[in-house]
Every structure is written in structure tokens, then in C-alpha cells.
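Excluded from the complex is one protein chain; the other protein chains are retained at their positions.
In this document, chain identifiers A and B correspond to the written order of the chains, with residue numbering beginning at 1 in each.
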Amino acid sequence: MGNLIKYEFRKTWIIKAIILVFTAIFELLFLAGTFSKNEDIQATGIIFLVLTTLCALFIIGIYGIFRLHKDITTKQSYMLFMTPHNSYTILGAKLIENAGSILLAGVFYMVLALIDITFLAAYNGEIVEALDLINEILGEHYSIDTYRFIMISFDMITVWIFNIVTGFFAVTISASVLNGKKGSGIISFILYLFITGFIEKLHNFIMDCFTSADMIGFTTGRMVYNLIYYIGFTVVMYVITAWIMDNKLSV
Amino acid sequence: MLESIEVTKKFVGKTAVDGITMQLEPGHIYAMLGPNGSGKTTWMKMAAGLIKPTSGQIRYMGQPISVETKNDIAYMSTEPYFYDWMTVGDVGKYYADFFKDFSMDKYDYLLEKMELLKKLKVKSLSSGMMAKLKVAVTMARDAKVYMLDEPLNGIDLLARDSVMNMILMSADEGKTLLISSHLVEELESVVDKAIFIKNSKFAGIYDVEALRTEDNMSLADKYRQVFSDVDMGGIQ
């Protein structure tokens, strides 16, 4: 398993290195803007840091799906399937590497954001006042503090990882059950949209059943429920995908 | 040892392997012969555990083919399959990471014989060098069964000789070797048994020296007899 994860990382590290380089550039831009009191440069830095964060999580996940597609539809599939490992381990290694990377990247950008905000606050007291004002407008249920920021971030990361594993499922379906059939790509993509959509609807439905109208906005209980719900369905999708790989995939 | 029992593989709209029953024993080098598309590759992939039979079973030492049998059965595909970023050295490290029976010393030795440098990128290799690399890394395993799918495909005469030598260096009484090819003459002196696959079906297994001693026939003659109706020889 360890070796499989190692090679999954080896296949994807370049793209991660590129993302890190971009992050470093925009962080430097932000710092330079802040030190030199040049608000244009500072704002550019902030905007691009936010964009890089979103892109990073997006690209790492999509690239993982792309790699899986390549690993099961090209001759390179022998590299994985000739090894004495079953599909559960092979897919598990991919999921651990990919989800791990997303999680690590998420934590990295979260910490970076907190540091940058703290730094900003120290340099410019007005920012703190502005943030307080925004929170006041948002009201108790929607206001943001560090704790809520972290919880919401984790929630989003978990949903994203669920989306990735559903993507794994879709490319596996298109390469196995739908292999050689016309429109297998489109059908599997529709399947992906349907599953992610359905799971979200189900999530909201369960939520509506157990919460009353006055319990809106942020609560820790709701966040924990979200995490468990999506982690649970991530595991379910993983098991289904690995089973299909084991039984229906011809490499 | 390696048994195939009524093995059939159907793909959408086509039967690739049709009820093949046969048995391979250690201590022999088998040729698997048949025209392209006759089902040789599909049978090998099933024995390698890469695809599952539609019906029937392949057994190794009495056990059905599984993840565990991949430890003892080495398979080499015709097409190159290494990752683009790899060097010749990386390929060896990859095998060492996944196969307990892989010997880096033997790999180094074979690379030296083949004049392949470890720092070469696999993407930059010529088809002859790639063929040598694939055989070298496969034969550097101390497996019980080796299945080589068309190891001589697309390579020149000299490379063929060195590839055959690498294969022979690894053969011994405890090992089963299976080599598929449509270049019958190239295997003539090396294999001692020949399996014929015709239209996805098993079409006989022959002892190659016995063909020569008893029937006064070369393997190529037998191949022509099995696969074509054209008579060879002088004017009758």
C-alpha cells in the first residue's frame, strides 16, 4: 500500500509543485503590497491567493480523476494491475493520496489565510473593525470566527472529496461496464451529476426532517453531521468503485 | 502446474478465447503460436490475473488465479506500459518495490549485457531497446511462471538474439516459460513444446524435437499444416 501511495504521489507531484510556486508568488505580492502600503498590489495578492486556493483544490482533485482514467484505459494500467494488489488497495491508495493531498492543501491554505489575516490586522487596525462590522451585519447565525472558518472549510473539503470519489466511480464505469459503447463518456458524466445531485438532495432532506426553522446558519452539530454524512458516502462510493474495478474492468 | 480448464472469454460481440483446456508443466519452454487475434494475448492476460474468464478457470498449483498468484506468475505485454516519467533505473526500482522475487543484481547484469543505461528515459528508447528493457525487467524476477507476449515483435535480428539469450539464461527445471509469437522460425530452436491456438480454440500441443525426429517436420511445417491448407514442397 505504501509503495502504491508513493507512486501515486510521484505521478502528481509536478502539478502540486506548480501550484505551490504560484501560491508563493502571490503571497510575496501580498506581503510586498502590505509592507509598501501599496493597496493595489496588496489587493491583487489577496484576490489571486483566494483564486489559487480554490484552483488548487479543484485541480488536485480533477487531476486525480484524470490520472485514474489514464491508469485504467491505457497500457499503463498493467503497471498497477500486474502488481500483487487487489482493486481495493489500488483504488484505496489513489483515494488516500488524492484526498490526503486535498486535505493537506486545504489545511495549508487555511493556516496561510489565518496567518495572513492576523498579519493584516497587526499592520492595519481598520481591517479588524471592518471584519467586526461584517459579522455584525451577518448576525449570530452567519457570522464568522476562526472556529467557524475552520469547520466550514473542513466541510467544503469533505464535500469535494466525495465529488472526487464519485468522479472515480464515473471514469471506472465508463472504462468497464460502458467500455466500447457509444457515448460512454457522456453517460458516465451524467451519472456523476446525478449521484452528486442526489446525495446533496438527500442530505438536505434529512437535514430538513431533523432541524426546525429557527436552527438556521452555523451549528457545530450540523457541521459534524455534514462531515459524517459525506465521509460515509465517500466510503460507499469507494467500495462500489473498487468492486466494479475488481469484477468488471478488463485492462 | 498451470492448468486451463474450459476457459472462455467473451467480449462485446466477440469470443476471444473459446473453451481452452490445457496444462503447462515446469521445466519447459512453451511456444504459444497462432495468427494475430487468435486469442493468445487474452489467454495470457487471464493467467496473469488482469482479466477474468467469462467461464472456466485457470489454476496455478491447484489455486485459481488471484492477486496472490501474481507473486509467482510474471507477465510481459507486447506494448510498452511504463510511465512516461520513468528512466530505465526507475523501472527496476518499481519492480523491486512490488515484487519480492525481483533481483536488482540480475537486472543490472541483464542491462549491462543489453547495453542499456539506467539513466535513459523510457520515452526516448527505440523499439528494440524497449523490447530488451521489458524482457530484462521481467526476467530479473525469480518467478515460477513467465509469460512473454510477442517479445520479438518489431525488433531487429541482433536484438532478437540477445532477447532469446536473456530468456534462456533464466530457464531451469523449476520454471515454466510461455512465449507467444507469430515468428515461428525464431522460436524453433528455443522452445521444446508448442501450443497452437486457432480461431480462439486450442488446436494441439506438440513436442518440437519429436516433430523433427518422428515426423521429419519442422515447427514451421507443423504451423503451416495447422493454419493453412497450402501444401509446401516440390512438384508432385
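Methods note: contacts are C-beta pairs under 8 Å (C-beta built on N, C-alpha and C of every residue); 3 or more make two chains touch, one makes a residue touch a chain.
As a working rule, contacts and distances are computed from a predicted model.
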item	value
Listed names "ATP-binding cassette, subfamily C, CydC", "Dimethylamine monooxygenase subunit DmmA family protein", "GntR family transcriptional regulator" or "NapH/MauN family ferredoxin-type protein", with the criterion being the UniProt name of the chain not displayed	"GntR family transcriptional regulator"
Omitted chain's touching partners, listed by label	B
From B:21, B:199, B:213 or B:228, residue that would touch the chain that is not displayed	B:213
Contact footprint on chain B, counting only the chain that is left out	27-29, 161, 164-165, 168-169, 171-172, 185, 188-192, 208-209, 212-213, 216-221
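The criterion applied here is as follows: only the chains that are shown with their structure count from here on.
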item	value
Geometric centre distance via CA averages, chain B-chain A, whole Å	44
In the complex with chain B, residue positions of chain A that touch it	3, 6-7, 10-11, 75-79, 81-86, 179-181, 247, 250-251
Chain B residues within the chain A interface of the complex	11-12, 45, 48-52, 67-68, 70-71, 75, 77, 79-83, 85, 94, 97-99
